[in-house]
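All protein chains but one are shown in place.
Labels for the chains are A and B, by order of writing; each one numbers its residues from 1.
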Amino acid sequence: MQGLIDRITSLPEWYFELGRIDVTFAILMLAGVIATIMSWKGRPGMLVGAAYVVVAVVLAYFMSFQAAVGLGMIASIAALLVPNIHPEHGTISWFNDPRARGLIAQIILFLLVTFGIYAMVTNTIVNLERQNIASGFGFLNQTAGFGINQTLIPYTEESTYGQTFIVGLLNTILVAIVGIFLATILGFIVGVARLSKNWVINKIAYWYIEVMRNVPLLLHIFVWYFAVLRAVPDKRDKWSLFDTFHLNIYGIWAPEPLPGPMFWMTVVAFLAAIVIAFILAKLAKARQMRTGETFPSFWVGLAIIIILPLAAFFATGSPLDFEHPKFVAEGPIFKRGFEFQSGLQVIPEFIALLLALSIYTAAYIAEIVRAGILAVSHGQTEAANALGLRSGPTLRLVVIPQALRVIIPPLTNQYLNLTKNSSLAVAIAYPDLVAVFAGTTLNQTGQAVEIIVITMLVYLGLSLVTSAIMNWYNSRIALVER
Amino acid sequence: MKVLSRVALGALVAAGFATSASAATLDDIKKKGHVQCGVSQGLPGFSNTDDSGKWTGIDVDLCRAVAAAVFGDATKVKFTPLSAKERFTALQSGEVDILSRNTTWTMGRDTALGLNFAGVNYYDGQGFMVPKKLNVKSALELGGASVCTNTGTTTELNVADYFRSNNMKYEVVAFEKADEVVAAYDAGRCDVYTTDRSGLAAQRLKLSKADDHVVLPEIISKEPLGPVVRQGDDQWFNIVKWTHFAMVNAEEMGVSKANHAEMMKSANPGIKRLLGTEGDFGSKLGLGNDWASSVISQVGNYGEVYEANVGPNTPLKLARGSNALWTKGGLQYAPPVR
Partner (left out) sequence: MSSNTTEAFVRTDFLPQQTAPVSEHGIVGWVMKNLFSSPLNILQTLVGIGLLYLIITPLFRFGITNAVWEGADRTACAIDHVGACWAMVKAKFPQYMYFQYPIDERWRVDLVGLVGLVLLIPMLIPFVPLKKTNAILLLVIYPVFAFILLYGGWFGLPIVETPVWGGLMVTLVIAVVGIVASLPLGILFALGRRSDMPLVRSVSIAFIEFWRGIPLITVLFMSSVLLPLFLPEGVTFDKLLRALIGVALFSSAYMAETIRGGLQAIPKGQYEGAQALGLSYWKMMNLIVLPQAIKHVIPGIVNSFIALFKDTTLVLIIGMFDLLGAIQTSFTDPKWATETQDETGYLFAALIFWVFCFAMSRYSIFMENKLHTGHKR
């Protein structure tokens, strides 16, 4: 792990050491000019462009960015002055040629954007140098020295800022995934309830949606954290469920599963069962296509997934222990309550953030689900009934696949929103990426530029990954159409 | 290129502009007519506003004193409330001319952030506050506690060091804003609230039942709090530094807001040099010779400022302790005006 962090964080050092920002920008600009010229299909322009590229690279490397920009302007104008041969109308003035005008507009835009970025970066570098502010990514290897109250990887105060980054990132991903899961379930329930013929249920769903989504998320979070927190028992007390799960102001306390040495067998059996169930479903489907005979592949598959791991678990002698949280009820008052690092503690910051995110997002998902189901024309249901399908298969085979096509794109958006909104954790001390990295680490090191840029890149990356996965799923669903 | 970018930006933005250059802060301040001072977003006794937006506190008075030294008018100062996160950037970028925001002087900050600490207007140390009902007498009994604090402060690091070096388990709950720390501690999320002891005294006032909480005797760190200026402008650095020294010297010599008029006639050569009736120390700072005289007549000496904002007769009830003059066993010591 340390080696990996070292490698990741040491990479960009050359960027600052080399001091050749200009080269970067020249290259950036060249890429833009090439794109512009490629888009303009006239041959003369391409020749000029190619010549320019060669000269500009040489100049930018040996001289400076400014020279390259100047050359770019001259080359662009020259390219425009080359008579533009139109295949049908012969030579026309370049000024009236929409392609030429488009090119000018693009070159101007390009120069503006490049200049804007260039000015911003040089300003920043000048400012940092002038004020003697440390820069670079070396801080990621420094010792952080502060504690974090929820860490998914081993972390102590002696860990580095690079590790705090990973801790924060994992916490963000954790709350996003669990939140997406809960919000989807709740959203589907409310969305279906919104379509219920029962007036009471229908209205409850309606007001749930209207109340939840018209109140700011941050307020949801504050209410769950500060107002509800006061209502649960304090540290020296607890509410218990089956004497196994406990709730107090320090969060939810549950037994922590401690897998024994042979536990991997159960995991393997579980994975194998999933593969078997999957193959079974494929075979059953193929047979149904061939012969028309149906096979209850879902139930059989489910049975395999449940029975096989259980069998493996008991065959290896139940290699799973539970460590119950230790509750001290006697002794000096300060020492009473649950002991830290005994059992599994879910911190209240996580719970509050999770509830707020899920409940808020569920209101939006409910509306999406409702619109999706309504979008499937009633004729589809009637036609399915006419074919003799019972209501279960009608829903499963006819309505839901079509509704999903309408639901998935906006649902993806909500998932992305939830992920981004998890950054509000910073308001209630849940140690997510923004709180730990763009918050504490930034405050301790003072290296705002590097940290904010990394944070933004992470969110951009998460967004792109989520939307890529959802687009892939969406395209699969869309194929079902024909 | 830089000139061009400045022109472009100047054309883009018309409102809310203020320009200043680090090279000659004093000239810029004189041009714009006020000192821009970065303060906290509300810490009673240090920098705090009442409902009508009037600022009070020991950090605020330091800024007023600087304004008095520069303009001869303590009201020519404007305050910018800053969060812990923003404070250094705001100073570096020139948004504020002086950062007087209970900021701890550390080597890292002094060397890596392009800043200069101009002095120490409050010697502090980090402490712990716990509810009385927990019956805790010493910080060494705090093993297994959960601790509420602010992120991005030296306190967060100190508490980690303290618990680690004493082999005690703990859980830290770190908030971005001080008010949220108070709210969470008040709700019972933590057994312990830790910050500078002056901060504890101030934040305690915000608790629903202030008297149910007690500050433990241990002081686990050194927290010299003081005003900060940008690196690279020695003149401005000197003005801020000597404004503070002038206030300390005034207390030592017994010059106060109350007896200022009489003291102007004093024959004591030290007082004469301080108040500018003899010598030309003010002009060497780039200021008028009455610079310190204005500070004392309009803001007061260090002791007066202390008593008015954080002293035993204020809600914070902080004894002078380390902040007493060196002649009275404290640490406040100013080089002579000579």
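Here is the rule we go by: a residue touches a chain if its C-beta (ideal position, glycine included) is under 8 Å from a C-beta of that chain, and two chains touch if they have at least 3 such contacts.
Bear in mind the structure is a predicted one, so any value in this text is a computation, not a measurement.
Asks: Which visible chains touch the chain that is not shown?
Replies: Answer for the hidden chain's contacts among shown chains: A, B.
Asks: Which residue from B:206, B:222 or B:272 sits in contact with the chain not drawn here?
Replies: Selected residue, touching the omitted chain: B:206.
Asks: Which is it among A:115, A:459 or A:473 that touches the chain not included here?
Replies: Hidden-chain contact among the options goes to A:459.
Asks: Under the stated touch rule, tell me which residues of chain B contact the chain that is not displayed.
Replies: 2, 5-6, 9-10, 13, 15-22, 41-42, 49, 51-53, 78-83, 85-86, 89-90, 92-95, 176-177, 179, 182-183, 205-210
Asks: I need the residue numbers on chain A that touch the omitted chain, in ascending order.
Replies: Residues of chain A in touch with the missing chain: 32, 35-36, 39, 102, 105-106, 109-110, 113, 119-120, 123-124, 126-128, 130, 196-201, 204, 210-211, 213-219, 222-223, 226-227, 230, 420-421, 423-424, 426-427, 434, 438, 442, 448-449, 452, 455-456, 459-460, 463-464.
Just so it is clear, only the chains that are shown with their structure count from here on.
Asks: Determine the centre-to-centre distance between chain A and chain B, using the mean Cα coordinates as centres, and give it in whole Å.
Replies: 41
Asks: Can you check the complex and tell me which residues of chain B touch chain A?
Replies: Where chain B meets chain A, its residues are 1-2, 4-5, 8, 22, 84-85, 88-89, 92-93, 109, 112-114, 133-136, 141-142, 144-146, 151-153, 156-157, 159-161, 163-164, 169-176, 180, 183-184, 187-189, 191, 230-232.
Asks: Would you tell me which residues of chain A are touching chain B in their complex?
Replies: Residue list for chain A touching chain B: 66, 115, 118-119, 122-123, 126-127, 130-134, 145-149, 157, 226, 229-230, 234-235, 249-250, 332-335, 339-341, 348-349, 426-429, 431, 435, 439-440, 442-444, 446, 448.
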